[in-house]
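The complex appears here minus one protein chain, its other protein chains still in place.
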Amino acid sequence: MGPQHPSTHGVLRLKLLLDGETVKNVEPVIGYLHRNAEKICELDYYCDSLIYFDRMDYVAAMNMEIGYLEAAEKLLAIEPPERVKWIRVVMAELNRLASHLVWAGAFGLDLGMLTPFFYFFEEREKILNLFTEICGSRQETNYMSIGGVYQDFNDKIIFKIKQFLKQFPKKMEEAYSLFIKNDIFISRTKGIGILEPEVALSYGVTGPMLRASGVPYDVRKDAPYLVYDKLNFDVPISRGKDVLARCIVRFEEMRQSVKILNQALDKIPDGPYFNPKAKKSLMIRLRGEGDVYARTESPKGEFGVHLVGDGTVKPYRLHVRSPAFKNLSILPYLSRDVLIADMVAISGSIDLVFGEVDR
Amino acid sequence: MPYEVKEEKGKDGRKVFLIQKENFLELMTDLRKQGYDHLSLITAVDFRDRIELVYHLQKSESNFELLTVRTVTYDSTIDSVSSIWESANWDEREQYDMMGVVFKGHPNLKRILLPEGWVGYPLRKDYDLSKNQYVNMDDEGNDRVSFDPGDGW
Amino acid sequence: MKTGDAGFITTTLENVLEWGRSNSIWPFTFGLACCAIEMMATQASRLDISRFGSEVFRNSPRQSDLMIVSGTVTKKMAPRLKRLYDEMPYPKYVIAMGVCVIQGGPYNQGYSVVMGVDRVVPVDVYVPGCPPTPEALTHGIMLLQDKIRKREGK
Partner (left out) sequence: MIEVKEIKPPRRIPFFGMISGMFTVFRHAFQKPVTVQYPEKREDQGDRFRYRIYLSTEDCVGCTLCEQVCPNLSITMMMLDKDNPRNKRKIYPSVNFGTCTVCRNCEEICPTDAIYLKGVFETSRTRNSFFYNPLELEKNEEEVRR
């Protein structure tokens, strides 16, 4: 299989050892999108590294930016203002919705359902229009800067997001029922790819995959960053442990995101939208020393950034814990003795984005 | 205790263990028994004369509390922990690929992101960025790396 | 019959052929990175690419005549890209989508990215942007249609 697999997961090559239709052993070959982002970050200023994070998990650029900024702001000792924290939560949750929508569309395509793809992409298109309105670009937004955001929110934008949120749950439930009520979908996903919680922890799996196995691990709850401790939301888990459970957990996460967004939009305080210590011509003169590790919850799981500074204006070493990389490493375990058609369902349920796996 | 652990606070309030390379495997086995069942990340940092290895561990019982273990190697070899945590398998392969750290006792230590036969370890500080390497493919789908562009380029 | 008499008919036929060709470009889903998501967005309902005759995204190189290289081409991927290009039947066209494909883009200081896909395969239309919006890609496809009609280069 691969590396140019017909499905939409990017460039994964799987070496399969088959016995008839049954898969005996799988060896994933990755690295077809290795873009040396970690090396280039060492050559650039702290503020410039942000654009490479946008392009890591390219369907959830905001979450990646927050992950980097959590580390960079700790290292450079710059605290963002209160308003910025709320704005970042709103953007992160919007992008989490967009990311799960892309996953749902692609997962439907994998299992041979063409129609939900168009519905989900239409909803995603609305979110991207909001992004264009707010930050000026669609996908790789480069919206946040160290100690703030690039452009401020205003009433018109908040009104538009609220308008979007009003119609979104209905559309989502409609498309969700296409998934979950469908006989063929359930028979293709139920009982496939069982993942026990102990195994998942040992392999370092995080995110919806771990929660679908029954472990309620969510960085937003366990080690709150930004203002997630002031928000009221649930961590969805399922004890189904299979592909169907992962699908359900992701959809429930989308509902929780809507809940967070509704709360956060009402609570955004007034104030400056950047820290004056890190603005304009100052932003290439920031120096940092020491090492920090920051973890955030990206749509795929726990996203960690280990950042080492040596007192100059450039990072000394930057290493990324990418959730999809760890989640992919469990594929050989999951796909032992399954049918080759189920392989597609399993690899689809991992939610792979190769910009992040290979970096 | 048979080994020495120096404990300190990180810049952001993390718990950090500093440990000698010789007692490394014993400490890691011990930590696994204490309930640190989630190995989050292995990072290697190149300081030109030495390579520092940073392990981020998490405990699933107490809200995934973070613990950082740091150790230093001067000859870029270290014991592998892939028998303790399964997730170390790919992490160590990545660090071998990027930094050239040899993990002793690893079941399948080969390059993971770059093609086999790539010269040098790119994330080291002394890696020469000015030399271009080219990859060609033979009929079986295996990569061949060379410094001069072949017929495909 | 003199050969000059038939010339009129031949050119008309060729024109018809080019017109048909330009209005039925079947792209090949060569999604590599970020731009692939925007390519999917072009295919999806908002900017329906089938209005230009590019109805079906084919999964096999043998059934398609346009390759949209969307996303960074790494050195590990380049020989595979070349092989897939060789498998496509004539006439074949290539659109380079995004700055990574044009000149290395944000990764042009690195070690594992090809500085421009035109070092590996010939490119007809370059669409800059990181990533190009679906409108920009549609504009690129319209440019390619123009080019096919005028028979530039081919």
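Structural remarks
A, B and C label the chains in the order they appear, each numbered from 1.
Keep in mind that, in the parts below, a contact is a pair of C-beta atoms (placed from the backbone, for glycine too) under 8 Å apart; a residue touches a chain by one contact, two chains touch by 3 or more.
For clarity, every value in this text was computed on a predicted model and none was experimentally measured.
In the full complex, the chain left out of view touches A, C. Within the complete assembly, A:L244 is the residue of A:L14, A:V59, A:A200 or A:L244 that touches the hidden chain.
When the full complex is taken into account, the listed residue touching the unshown chain is A:E122, out of A:E42, A:E122, A:E289 or A:D310. For subunit C, the residues in touch with the chain missing from this view are 45-48, 51, 99, 102-109, 116, 118, 123-130, 132-133, 135-136, 138-140, 142-143, 147, 152. Although one chain is not displayed, its contacts with subunit A can still be listed: residues 40, 44-45, 47-52, 115, 119, 122, 125, 129, 132-137, 140, 142, 145, 150-151, 174-175, 177-178, 180-183, 186, 190, 216, 218, 221-222, 233-240, 244-245, 248-249, 252, 280-281, 283-284.
Following the convention adopted for this analysis, only the chains that are shown with their structure count from here on.
If you average the Cα atoms of subunit B and of subunit C, the two centres end up 41 Å apart.
In terms of their C-alpha centroids, the spacing between subunit A and subunit C amounts to 30 Å.
If you average the CA atoms of subunit A and of subunit B, the two centres end up 24 Å from each other.
Shared interface positions of subunit C, i.e. residues touching 2 or more other chains, are given as 76, 80, 109-112. Shared interface positions of subunit A, i.e. residues touching 2 or more other chains, are given as 31, 34, 36, 39. By the touch criterion stated above, subunit A contacts subunit B in their complex at residues 30-31, 34, 36, 38-39, 74-75, 198-199, 201-204, 215, 217, 219, 222-223, 290-295, 302, 304, 306, 308, 316-317, 319, 321, 325-326, 329, 358-359. Those residues of subunit B whose C-beta lies close enough to touch subunit C in the complex are 114-115, 122, 127, 129, 132-137, 143, 152-153. By the touch criterion stated above, subunit B contacts subunit A in their complex at residues 10-12, 14, 37-41, 43, 45-46, 54, 56, 60, 63-64, 66, 68, 85-87, 89-91, 94, 98, 111-115, 122-123, 127, 129.
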